[in-house]
Structures are given as structure tokens and as C-alpha cells.
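As you look at this complex, bear in mind that one protein chain is not there, while each of the others sits in place.
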């Protein structure tokens, strides 16, 4: 037993040294002038997309296809988790907190909604975007579930609605991408297809980016709250 | 061309919205939508020129956005994926009983992700599709609700995530070196990088993808998952997911490092890896009592053959490997689907319970016997042709000893497949109480397996046209 432990420790230590040597080797020939792609994004990105947040510009415009893919990953995760959860009919889960908790949560929920949608709609102007905003919206459902419990009778309907929203968000993403094809350009085309880019720094600008952000936000919020609900149901 | 990916994706999402409304016509609608997909595949692949088609997502010029590239050799994979998925979908429509709509959604997303793996010419986009294919296969594997299953799937996810991370590390390192993510551009810029760096990227890719295609030290998840999963998942995974992942590995290596992507030292290591993989897998398959587990080990062995022949890098090797890829996809999906039919009545996958099934299911057993003979590599079936070509390619490259190991592998597989055939056709006394005699063979299941097994025989008798086709695509690739 101890021999095996020493053996694996030694092996892993060797692996670590190999990794550091590899990194050092890769540091050596640093072709500094070679990062022309990121230089382009920094210099031309705002003109191209009118989105001040370059990470959002890359995520939803230059490499929007990757984003479709990663949204699909969450979609599949939520689908399989909700499929494998047992349709339980246990009674109402009820936690006893002090009234302070209930009051505070009720007070904070509208602000969380505003914050989540702010993150989504200002994704191209400030840090944030569809994924972060969607996570904030999902936390609202998490908070509500933890404090007020789950009403079993309504849970099926709520899950059904959330799954509908999720599918709508995904389909909306693809359909916005298809709009670019309708106007004669390629899938997920934004500025080239003549969408209103507007002026950089304004709320209504950057063409399809805010809409894609909105779709992703809806989708991520719905998916994550489905995952949370199913995990909670499975734990009981 | 992007329709090849977004059509199944959009279908999956829309099926998610309307699945309750169309519940009664679900089979009909999904199958007819997939027929439309075949039309799209036909339209796109018929218009392909000698340089393939390029597609720039978001209309960004080269390098800025993501590029899709359907090369001439990709056409073969695209057709294989589309047709086999269609056949398996027909089989599912009769075989799957519960959660049908979600099963269809998963299969549609799987089709999209496999197409993405074949089409994409962007390194990071490849990783995204790779991960989608992985998470869909975890889901399809976990869909059978039994407790042994979850254990196997958890193993699968742990191995799969580590493999995915190694691929991601390779992508990050190549971005660090070249500052771009486009495969063709990385190849241009990475010509002057050192051997050590090239070898690092190659090994990371090989181990990362190798965990997904179950090369031997990383194979432990595959038999566990296959034993407890649904046969349709086994057919999809063995015939399509593993093959497409292997194809995309070869594509990436070919794009990044040119035709001779392995230096001679690395080539020998990879070939030995393949040899060890198929020898170990054949030996393990010999001991199995469960038919699915046996077929799983047989799949691992054939992936060993494939990686060995692909690593030759010669034109002959590529042709042989592509032909064997097609043949193995057909044979293994036929075997899995037939074992699904045979076990419908007996409800068991243990070989000893299959005693005497040859007299109860004469037709399916006949097909099973035929395809088993094909997978061993006996004439007049397709397995013989492709094994012959592989041996030839290996001998031409100068590895006579390794060609000899293929013969040993063939003899091993002969032994264990003949054992099943013998059990199937041996008499048994007390079977009446165990069988459910009212069960009738479904027409759709029989039709699908007949098509698959028939194509094995046809490709064995007249392999000429298919080899011509593969030869054409490969020579375009070389030139």
C-alpha cells in the first residue's frame, strides 16, 4: 500500500517536472510579432462589431459558432439530468428560517432580476454577457427554492415551462444566425449582413450581439435552474 | 454547407418545443426530417470540387472567424455518418420504448456534433464538437436506468474529461506557439518549431483522443459502459462516435504535420501501441461470458488495427484504413443490432443463455453468423478484403513482423466468434418455459439489420467500386 503510494507520488512528480520543462521549452521561441490575430481584434474589433467588450465580440460574433456549441453542451446536460430524475411525489419541502431571511430574500429578488438582465443587455458594453447574466437569473430560482421550498404540485408545470424556455432560447440563437443567411451572407453574419451596428458604446448597437446575448441568457438561466431542481429532487 | 450541422441542431431544439404536440406522429416526423437531411447531404456532396468546399462562419475572412472545410476525403465520412445514423434511427423507432422524444433529440445533436468534427477546420471548434459528442455519448450511455450502468458511465466521464483536457492543453500550447487557431494556418506557422514541441503536441493529442477511442491502457471504461447500455448506443458509439473521433484525430495530425505526420520513432511506438491494443483486446474478449462485453473488446481490437494502419501515413495505408473503417462500422453496428434482436425474447446477453437460438430465430441468427464470419476476416466477406489490404500496406511499408501479428489476431478472433456460433446452433432441451413465444420479429428491425449485413456481403464480393471511390478521394488529398 505504502509502496504503491510512493510509486504513484514519484510518477506524478516526474510528470510535473516534465510539464514544467515543456512550458519552459515553449516559452523559448516566443514569436512576439506572431500574435497578429489578437492585435487585429484589439485594433479593429470595435470598428467591426461596434461592441466595446472585445471578449463578447469574439464570443458572439467572430467565434459565435463555438458559443452555439457550448450552449448545446449545457442543453444536453440539463436534458439528461431531467430525464434520469425520478418523478417523485414526496411532500412539500419546508425549511424553517427566521422571518428575517424570508423578508430579505423577497426584498432582494427584484434587484437580482434587474442585475441579471442588466448583465445580459449590457454584455457588449461592460463585463458580463449571456452566460454571467443567465447564471445570476438561475441563482434567483436557487434562492427561492432554498428559502421557500418546492411546491410539488406545481413543480412539473414549472419544469415544463423552463424546458420550453430553454428550447426556445436555443432555437432563437440558431434562427438569429439564420437571419444572416436570409440576407445572402453566411451563418451568424452580423455587420456584413447589414444589421444595424449603430454607434459603439450605445445600448442599441452591435447588431445581433445583444439578441444572441439575450437568447443565451434565457437558455443558461433555464438550464441551470432545471439542473438545480433535478439535483435537489434527487437528493431527497 | 453549414446546413450539415445546423439542420440537425435546429431539428433537435424544435423537437424539444413541439414534442408534446406531435407525440402521436413522433416516429414518422423524425424519420421524414432525417430523410430531408439525406437530401441536403446529397445536394452538398454532389457539388463538391477537387479542393473541397470552404465556409466562413459569420462571413469573416480567413483566420478571423471559424472556418469549415469539407475536403474530398470528408465526403466519405459524411455519407457514412448520415446513412448509418438513419438506419440506426429506424431501428430505434421500433426498439426504444420509453423517453423516445429525448432519445431522438440526443441522436440529432449527436449527428450535428459528428458532422462538426468532420467539417471544422478550427482547432478550438474541434474541441467544442469533441466535447459535445462526448457529453451526448455519456447521456446515451446513462439512459438505461440500472446501477451498474451509472458506475460505468462515471468511469467513462472521468476518463473522457481527462482526455478532453489533454486535447485542450495541446490546443493552448499550439496557440501559444503560433497565435492562431485555424488548422491550415497553424501548419504554415509551425514549420520552424522544434521537434520536441511537435512531439509534445502529437503525444498530447494521441493520448487525449486515445482515451476517447479506448486504446488499451485507457480502455477500461468501454466494456463496462457497453455491457449495461442500450444496444442502439453500442451501435452508434462503436460504428460512429469512435470512428469519427479517430477520423478527426487523423485529420488534425494530417492537417498540422502533413502526410508523414509521425516521425519514424513515434510511428513505431504508435504501431506497437496498436498491436498491443488488439492483442490484449482479443485475449480479453476470449474470456468474456457476456455477448455485449465480447463485442466491446472486439471493437477495441479493431480500433487498434485502424490506428496502426493510419499511422503508416502512406497512400496505401490510408486507403486500407478508410476501407476497414467503413467495413468495421457496418459489421459492428450489424452485430450489435442483431444481438439486440436476438435478446429481445430471451432477455439476456449471456452467451450460455443463447444456446439453441439458431432454431428459434433462424433468419437473424443466419445474419449474425454471416457478419461474425465477416468480422473475423473470412472470404467472401468485406472483412477479408480490408484485412488483406491492411496486411499488404503494412508489408509494403516494411513491417513484416507486425503484419504477422494481424494473423495472430485473426486466429484469436476466429476462436471466440466460433464459440458463439457453436452455442447458437447447439440443441437445448428445456427452452420452452424461458421463451416468450408470442413475440414476433419486428419488420423494421429485420429490415435494418438485413441492409447492414447485406452490404457486408456486397462489399466483400465487389469491393472494386468502393475502393475506387476511396482511392479517388485519397489521391486528391495527397495532391
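Read from first to last, the chains carry the letters A and B; within each, the first residue is number 1.
We take it that contacts are C-beta pairs under 8 Å (C-beta built on N, C-alpha and C of every residue); 3 or more make two chains touch, one makes a residue touch a chain.
Just so we're on the same page, contacts and distances are computed from a predicted model.
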Identity of the absent chain, which is to be given by its UniProt protein name, from "Multicomponent Na+:H+ antiporter subunit C", "Carbohydrate ABC transporter permease", "Acetaldehyde dehydrogenase" or "Putative membrane protein": "Multicomponent Na+:H+ antiporter subunit C"
Partners of the unshown chain among those that are drawn: A, B
Contacting the left-out chain in the complete assembly, out of B:112, B:128, B:143 or B:281: B:128
Residue, one of A:76, A:120 or A:168, that touches the chain absent here: A:76
Option from A:45, A:116, A:133 or A:191 whose C-beta touches the chain left out: A:45
Missing-chain contacts mapped onto chain B: 124, 128, 131, 135, 138-139, 142, 147-148, 150-151, 153-154, 157-158, 161-162, 164-165, 168-169, 172, 175-176, 181
Where the missing chain touches chain A, by residue: 5, 8-9, 12-13, 15-16, 19-20, 23-24, 27, 35, 37-38, 41-42, 45-46, 52-55, 57-59, 63, 66-67, 69-70, 73-74, 76-77, 80-81, 84, 125-127, 131, 201, 227, 230-231, 234-235
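Please note the rule applied: only the chains that are shown with their structure count from here on.
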Chain centre separation in whole Å, for chain B relative to chain A (CA means): 31
Residue numbers on chain A that touch chain B, as the complex places them: 22, 25-26, 29, 31, 34-38, 40, 61-66, 68-70, 72-73, 75-77, 79-80, 83-84, 163-164, 166-168, 170-171, 174-175, 177-178, 180-181, 185-190, 192-193
Touching residues (chain side chain B, partner chain A) in the complex: 2, 6, 9-10, 13-14, 16-17, 55-60, 63-66, 99, 102, 105-106, 109, 112-113, 116, 124-125, 128-129, 131-132, 135-136, 138-139, 142-143, 145, 173, 176-181, 189, 193-194, 196-197, 200
